[in-house]
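Let me begin by presenting the structure, written as structure tokens, before commenting on it.
As you look at this complex, bear in mind that one protein chain is not there, while each of the others sits in place.
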Amino acid sequence: MDISTLVGWILAIILIVNGITVQKLGNFVDMPSILIVVGGTIAGLIACYPFRILKDVPKHIAICFRGKKYNIPQTVDQIVDLAMIARQSGLLVLEEKAGEIKEPFFKSAVLMIVDANDPDKVRAVLERQVESMMTRHEEARGMYLKGSALAPAFGMIGTLVGLINMLKAMDLSGSGGGSTLGQDMGVALITTFYGSTLSNVLFHPIAQKLGVRDNEEILYCTTVIEGVLAIQAGENPKTIREHLLASLQQRQQDKLMKKSGDKGGDK
Amino acid sequence: MDISTLVGWILAIILIVNGITVQKLGNFVDMPSILIVVGGTIAGLIACYPFRILKDVPKHIAICFRGKKYNIPQTVDQIVDLAMIARQSGLLVLEEKAGEIKEPFFKSAVLMIVDANDPDKVRAVLERQVESMMTRHEEARGMYLKGSALAPAFGMIGTLVGLINMLKAMDLSGSGGGSTLGQDMGVALITTFYGSTLSNVLFHPIAQKLGVRDNEEILYCTTVIEGVLAIQAGENPKTIREHLLASLQQRQQDKLMKKSGDKGGDK
Amino acid sequence: MDISTLVGWILAIILIVNGITVQKLGNFVDMPSILIVVGGTIAGLIACYPFRILKDVPKHIAICFRGKKYNIPQTVDQIVDLAMIARQSGLLVLEEKAGEIKEPFFKSAVLMIVDANDPDKVRAVLERQVESMMTRHEEARGMYLKGSALAPAFGMIGTLVGLINMLKAMDLSGSGGGSTLGQDMGVALITTFYGSTLSNVLFHPIAQKLGVRDNEEILYCTTVIEGVLAIQAGENPKTIREHLLASLQQRQQDKLMKKSGDKGGDK
Amino acid sequence: MDISTLVGWILAIILIVNGITVQKLGNFVDMPSILIVVGGTIAGLIACYPFRILKDVPKHIAICFRGKKYNIPQTVDQIVDLAMIARQSGLLVLEEKAGEIKEPFFKSAVLMIVDANDPDKVRAVLERQVESMMTRHEEARGMYLKGSALAPAFGMIGTLVGLINMLKAMDLSGSGGGSTLGQDMGVALITTFYGSTLSNVLFHPIAQKLGVRDNEEILYCTTVIEGVLAIQAGENPKTIREHLLASLQQRQQDKLMKKSGDKGGDK
Partner (left out) sequence: MDISTLVGWILAIILIVNGITVQKLGNFVDMPSILIVVGGTIAGLIACYPFRILKDVPKHIAICFRGKKYNIPQTVDQIVDLAMIARQSGLLVLEEKAGEIKEPFFKSAVLMIVDANDPDKVRAVLERQVESMMTRHEEARGMYLKGSALAPAFGMIGTLVGLINMLKAMDLSGSGGGSTLGQDMGVALITTFYGSTLSNVLFHPIAQKLGVRDNEEILYCTTVIEGVLAIQAGENPKTIREHLLASLQQRQQDKLMKKSGDKGGDK
């Protein structure tokens, strides 16, 4: 599990509360302000997106807190194993092996070469799948970016509402006209505070984390595509390992190549 | 029908009115301010776009409220049916089948393979059609994005007009010079409020919804293109189904593949 | 003639003047402010662009007010006519027909196939021509976008100049120090008003209109390129018409295809 | 020499000074403010870029003031001359002709075809050269864009410094506490004025001018590449001229084609 988002959120809240000082926290709670900023942002998102995208919010939150789901080095090991089996016993034997693979993209990719499809076709179908997955993810990420833009906007709308009401009620010519000016203006600014905090502490990190996860998923999928096509082309398992690892960091590569060297020696 | 935009708009208006408090709503109605912001934004859009694009506004609003028009799984079923017919009785038989297809893009695509065009030509013509459709949609979407930029700009112009008039009339040295300062400034800020609300509640959601619909239409059109070319190439209907479904979400795929498995068993 | 830009400008000015109220128009005329904003913006543009681009401003304004110059359906008709002539009497006969074409791009494209150039070469040369035309247009459009960014910037510089002069002269400790504070600040804000209005009412619409015209020109040029190459390839005139119309809107297509059906029947 | 940048700068300075009014110029000179804005922007640029890029500033300024260095029509003439020589006497004769060419890119391109390289190789090497030149230019341009972003930022930092110092020293409860408030705030705002002016009058125009020059250089280099490859392919000199001129404006083309027609007639 990747708790960095949670750690960041808790830390940010502690620091902001510390800046406010606990005994003055009451200054920062104002129900109509919360309604106009939080509610307005949600209303704006509902107006922007169809329910089909909105209903996936819990899934997106889960993705943020999930640890690294895709274990590339282990996937490379699996691909190398499949390549060795395919070389010894032919591609058809991979059908039963595919049953053991849990990750659906990998599984469908292996089944596609078992069905003896044309390599160009396999690549085209798998890449189209990755592309349309990415479009969906981009849409989801876009929702949080939109949220991070709407929150300060509704914060400003709330502040304008507060200021206009305050100014309209102000009577500078009379005696005590300005007596509550300070407090009214304080209340008006609270919505700007809410909007700014929501945008930077809540929405931006979620959008960013989803983007990082996307990159990991693309790396995983392209590794699977390259690997499966190499199996179909009957390439040398050792060469497959080397080429697939090329996309990892140098540090990780060195570690993994050594391990593979040991393994390679046994076979 | 997709009512999320309507739900979002109503919710946003309720929340803003709640923030204003109903009895003070009068503070927020000012005719010259409405004219300068709403009218100015419309004037700006008229200056930016030719009438050919402006007159499609009702159509765009309709698109926002329309439910999912493109039913991809059903389209895939239709394509698979056509593929089976084409395999049994040849491509020419598709001509009468095409008459039953209502959606014009799909229909014209099927007629194009009936006319025995070169596959590369078919792909080129259809993709050009999708591309120029997208350019048109992008233009339409751009109009609402431009509106969302013009509204706060005219809001600020209105506020500057109000402030300058107020400041010019101000007489701080005299006795009651500042007596209506608060109310005047309140009026000046109303245009900023209008601009901000128009931009975030009206224009942004329309632009965003149009973008989401565009993505759906692109997905539909690319599915049709791939499907029709696969029919022309005489591919196996079952394979066509699998490949076309690759662009859907895993969840939907599983559901549909099972169904297709049942169907495939019958045939 | 496309008067939407003019209509938009007049409407915007009427609405802003209405917001100011006519009798207070004098508040908004200040010669040094006009010089610093309008002059400064022009000075900035002169510093940014070589005279070669600056001297085309009248041409750009003309393009904004020009109606739709490119009549695609009529061009398609011309291409189809040329295709029929070419099929009957060979490509060389097109040379005299080319003399009747007024639009220079279309003319040079037809002459290029008369000269029996290689199709790939024809496409490459014509596409290069479109590309470099687009680069020039993009440069022109960029100038107005730059203007729309410079105008508010010089508006702010003017306001800062006014504020600093005002604040430096202010003497709060004395008796009548603040007496003209309001009016001075009003004058200072006028430059911001000028900058904002110039940017949103003048520059943005011109930049946007030029962009719309560019899209029309690209659509025209790609139609000509596809059409001329189809003539060279000796394709069926009817097929050429269908394929070229693919880039128009469905509505327009239906209308035109019907018409072409009638015509096609005669021939 | 292209003096538009200089003209623009002088005009902008005159207009701003006119807005300030000459006798109040003293209000706008404040040494620590100049240090924090001008110095801070330079410090920021030094921190952002390695010395290798920073030391080219004088060269960039020179490029801004340089007139149109690349004379495309004349280059086309040179290419056509070389094409005629190559047709008559073979490519090897071009070696001595290349010695007469001063512009290094053109020269190296001609020498490359004299060495009888493979056309694809020639194109790849020359295009790589253009690309890496563009990366270098983009880096240089980016520095001025960065400067135009840093200047207002340091302007704001300076204003905050001034405001905080002023507010901390303010004593509203006492008698004369606010007496110098106006002048202090005026000084604080001066840095914002400096930042805004630097960004819009100095940095933006340089960045823009460098971009315009880049476009001219790209046009020149692509013309040379196309021309040299056409010479190598042994194309007809007249056709080469027509195709190379395709990237110029219609107006220029007409003028040049006529001239070339006269010349072509002589030969």
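Chains here go by letter, A, B, C and D, matching the order in which they are written, and residues are numbered from 1 within each.
Convention: contacts are C-beta pairs under 8 Å (C-beta built on N, C-alpha and C of every residue); 3 or more make two chains touch, one makes a residue touch a chain.
Computed from a predicted model, the values in this text were never measured in an experiment.
S.K.: Just one of A:41, A:197 or A:232 touches the chain that is missing; which is it?
M.R.: Of the candidates A:41, A:197 or A:232, A:197 is in touch with the missing chain.
S.K.: Which one touches the absent chain: D:40, D:73, D:182 or D:237?
M.R.: Of these options, the touching residue for the absent chain is D:40.
S.K.: Name, in rising order, the residues on chain A that touch the hidden chain in the full complex.
M.R.: 2, 4-5, 7-9, 11-12, 15-16, 18-21, 24, 27-28, 68, 176, 178-179, 181-183, 185-186, 189-190, 192-193, 196-197, 199-201, 204-205, 208-209, 212, 215, 219, 222, 226, 239, 243, 246-250
S.K.: If the hidden chain were put back, which residues of chain D would touch it?
M.R.: For chain D, the residues touching the absent chain are 32-33, 35-36, 39-40, 42-54, 104, 108, 115, 117, 121, 125-126, 128-129, 131-133, 135-136, 139, 146, 150, 153-154, 156-158, 160-173, 177, 191.
Going forward, only the chains that are shown with their structure count from here on.
S.K.: Drop chain B from the picture, leave everything else in place, and list the groups of chains that still touch each other.
M.R.: No chain B: A | C, D.
S.K.: As a quick test, compute the distance in whole Å between the mean CA positions of chain A and chain D.
M.R.: So the centre of chain A lies 39 Å away from the centre of chain D.
S.K.: Report, in whole Å, the distance between the mean C-alpha point of chain A and the mean C-alpha point of chain B.
M.R.: 24
S.K.: Classify the chain contact graph as line, ring, star, complete or other.
M.R.: line
S.K.: For this structure, enumerate the chain pairs that meet the touch criterion.
M.R.: The list of touching pairs comes to A-B, B-C, C-D.
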